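With one protein chain withheld, the remaining protein chains of the complex are depicted in position.
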Amino acid sequence: MSRMLLAPDAALEALSKRSLEESPRLHRLKTGYLDIIERRNGKGVEVCVERALLITKSMRAPENARDPMVIRRAKAINDYLSNREIHFHDDNLLAGATTSKEMGAPVYPEFLGMSIWPELDQISTRTSNPQKLSAEDAMALNLEVFPYWMDKTVLERTRTRLTQESSDTLLALDLMERVSFFINGGGAVISHTVPYFQDVLKHGLLKMIDEATRMEHAASGAVSPDAAAKAHFYRAMQISMHGILAYANNLRDKADRLGLETMRDVLTQVPAHPATSFHQAVNALWLCHVAILAENVNMAMSPGRLDQILYPYYCMDAEKCTTHESKQQLIDRALELIGCLWFKIADNTNLVPESAEKMFGGAGSVPAVTVGGIDRQEEDAVNDLTYLMLKATQMLSIRDPNVNARLHLDKNPPEYQEWIAQTILKTRAIPAVYNDEVVIASLVGQKIKLEDARDYAIVGCVEPTTSGQSFAETSAILLNLTAAMDMTLNEGNRPPLELEGHNPINPHFISLEGIDTFEEFLAAFRLQLEFLVDQSVSLANALGESHRDWLPSPLLSCFFCGPMTHGKDLTDGGATYNSSGATHVGFADVCDSLNAIEWLATRYDEDEDRDENPFEVMRDAVAHDFEGYEELRQLILAQAPKFGSLSSNGHGNIAQRNAQWLITLLFDLYQHKDNARGGVYRPAFWTMTNHAGLGQVGRALPSGRKAKQVFSSGITPVSQSAKDLLAAYNAVGGLCRLDHEVGSVKYPIPGGIALNMKYTPFFHSLDNPHYVKGFRDLITGYFGAGGMQVQFTVQDYGTLLEAKEHPERFPDLIVRVSGYSAYFKDLNEAMQNELITRSQYDLFARKAVLLNQTKGESS
Amino acid sequence: MPSTRHPYQPRRVPEPDAQHPLVFDLVHGSTEDGPGLRTVVFLKGCPLRCAWCHNPESQRPEAQVFVTPGPGSMQIFEPIGEAMSSERVAAEIARDLPFYQASGGGVTFSGGEPMMYMPFMHAIGEQIRAQGIHVAVDTSGYFDYAEYVQLLQGTVDLFLYDLKIMDDDRHRAATGVGNARILENLVQLKQSGVDIQVRVPLIPEYTATEENLSAIASFVRENDLSKVSLLPYNPSGNDKWLKMGAHPPVLMPARPMDLSEYERWGAFFNSCF
Partner (left out) sequence: MTGPTTAVRKVRLGWSVRRLIAQIENELSDDFLILLLDAMRLALAIDPAYHRNIEYGGDVFNATYVFKSKDGGVKVTARFEPVRILLFKRQRLRVRKGAAKTFDVEITFLNAKALWEFLLAEDPDVFAFILDNKLQTQGNLNYVMKFGYMANRLKHLTKLGTATA
């Protein structure tokens, strides 16, 4: 692809200089948005109960009770979409909204919506991230909605079934409810995927309904055991899509009544009929996204490669432009529409109970948009929209959508690299950057066709999946690796926890007394890790079966490759590709723990006077939280090898070897596990804010980390430990793409990584070509070293400390947690501390500026 | 019981020779020592004894120790100089290949005087040649040119060549050696066609005099050495002497050269052309 209207360098240059003030509409929308974010002028985030009420009413209706679940579900979604209130809160050019509130948190009682039940009376007034809820709405949830769902959530349906079957998986459920072993996302969401919008834009919903109708008739006439089920599924697809049409009609009627002619005309065409302009395409896509959120939780439902999907419609408009003026108008209009779409995508947030705030707070709904990279034919895919989307991102500088930039070092033009760097330096956080070569190779390693792999987009935080084809359920497992370390040191137990009937928790363990070598310790650790992987997979699969049985997704299935052909719901394996994601907390902390143990064992080995067992010494030190072992702790911190410091003391290779061992072990463990949809699990390393939350309740670790300290984020080296920036990049790059194949694996992290880098901001950095070039060189160097992903927070210790102290001074300061972006003020204290202590690198010196060197500077 | 003993066992460091120098520092990602992002290998040992030397720990080839006070009455020992095989150094250099490619960087041998260890650099060069890594040498110019021709010519892409004092007696007084060999080597290198960046450290009262700088300017002009840069004085050497348990041979100014003075010398130097 190449630039079209932006082809002249002058046009691109002019675009780069655009400011928000030059787009009055976007400026107004931004002001309104900030009012909500900063809770000014009586505005703020509101809980929206409309979805919960209407869907519950439909599910309660006796006339629907005998329908198959897939049809009941479709009817409920249809009822909601058809009967929603219609509001136009502002002069956004696009019609449709996720909720009836300006910024709403929808309630999904079929998942975790009931977790706010105890706080219904306080959620409006709590100190951290209040979400407004009227007394009347609260009572409706209490009396009408929640009682219906008490026994019907995914988690409780699963518990009931496992109990009836006396399943071994009950242990896994118990472990999950102890919070700190692993968390299965299936109880909270199914979403975490990238839909396929091309069909609705190209053909319109009416044609898609016709197709589903035809398929239903064909299935009804067939004599096969699953004919009836298929027919029901096709029927459910039609019902779902009719719901979207009804919603669009209601929007059009209201637009008409209000005299909004352009909007009315757009809605007359789409989404029923094919889009014939950029405006129509954007609105059609947005309406379908809204409908998807009516059915599935607004968490990490990711629109995908918008610069590719929407480009044909931009071109339709561009071809009509003959004069310089008309071209300029189209660029302006397109930029405005993209800005409007960004605000629409940001119009919702998650419903979060207070204790979850405290533990895991600050999350948005993380809709990921992906731009750039190469296309299915391996050609440069960067086009006008890529730049316009990056520009809109710069101008708005808001948390959502989570914008991700793909970068192909050979195919993408240098000016695109420049734009990525400029956008990050302007927003100080956005976008995250992905290495096409490594991501594509990693996906091909997952038996994904090369062309499909090239068409990858990011889900949620950082997870690459093929667009619209891969039902990736990337949040299936979040596993705390430090739990396996605890259990290794404690003979399969995890004091002080006791599980009735399970002592030790894992009956298979190797006692440290009998261990002589580090290799034996690794074997002992492996036993515990395998146990936790087995447990978490068994529960994730049980939840997957509940999704299939109780929460089919016929509407989302309409916007996916596979279900229409196979006559199967997504939750039943209807997609072309089926996988699940397993991500990990505490990776670097566990690596450094292994390093410290190996280091200590070697020291004891070399010292003939020592006859203690170093593994037991380490266990005792950790059990005492290093009380009485401070000297050992200091030596570990000073001398033991650290992940991310390849060569600092000649031990670097040990750290890299242990990291590779852990990465390839996890790859092996998961790749042999089937999920409920016939796919396999893909290991990943991103942690949102869980590394902070779990860290603050975690016990000490052999790495020298004391109890209740945050863990390192994603795949990032432990804070303050990796002092050489290039070494850190090389270390991570060397894990995404191994130097040598291990087994037959070269790309062992198909699920994605989040590498957090914090750079010292430079005064007027954008005007300093050395800074911008240095910034770019480091990204390309890291990608050359095998790096898959990197994301930046361009802030220094002092500013973040001040922002913690005085949140009111920094209401819209955006930072990177492990994956998405967040407003610093929204984060809980542990996560704020993690961001503050995260190594800050001086981009010119390529060295970490250590926190203890800068103390006092902030005042 | 907790460990009260120090598990750190200092390793015996072998005597260095031309094939086996000690490395006293190895810096990744430098932008100070040549183009792009560079790995800089600092080799210990130098035939010169510059009064202003800001790396005095680099002068003697053998291992030494920095001693600094620790908590209480403790002392912290920091060994200077590590024996590294050419294979290990080559691996350290190769590690950052992607960053050299991204930025147009490479490796720089510095010191001390790296040209004391041409066999060692030769051995490394053999190992990294295939990767096409750009090689720079930061030298005082005091080395055996014949050995260079035999071992390194063709493998060094760039010399960062220090020019200090043009008056031979003063050069000897300030650095311990005369400058004849240094100037002769520079002329020969220039004629060999290798890329040279001349660097003049601005040391108040030593090199930073009008007389000396105009002499350097003449020499540079006569030999058509187009790339010359002036380096501002940086006083980091003083406390390192103390940490080695010695006193600086000459007390140098404690403050770095300020920008205006640096610019003044720059203007003067330019005016000589």
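For clarity, chains are labelled A and B in written order, and residue numbers in each chain start from 1.
By our rule, contacts are C-beta pairs under 8 Å (C-beta built on N, C-alpha and C of every residue); 3 or more make two chains touch, one makes a residue touch a chain.
Bear in mind that the values here come from a model prediction, so they are computed numbers and not experimental data.
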Contact set of the excluded chain (shown chains only): A
Selected from A:58, A:184, A:541 or A:837 as touching the chain missing from the view: A:184
Where the complex has a chain not shown, which of A:146, A:197, A:416 or A:560 is the residue touching it? A:146
Contact with the hidden chain (one of A:356, A:395, A:710 or A:785): A:356
Of A:497, A:623, A:637 or A:742, which one is in contact with the hidden chain? A:497
Residues of chain A (touch criterion as defined above) contacting the omitted chain: 112, 114-122, 142-144, 146-151, 153, 155-156, 159, 176-180, 183-185, 187-188, 353-356, 359-360, 496-498, 697
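Convention: only the chains that are shown with their structure count from here on.
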In the complex, the residues of chain A that touch chain B are 600, 603-604, 606-607, 617, 621, 628-632, 635, 639, 646-647, 650, 724-727, 729-730, 733, 773-774, 776-778, 780-785, 844, 846-847
Which residues, counting only chain B, touch chain A once they are in their complex? 2-4, 6-9, 26, 28-31, 36-37, 82, 92, 95-103
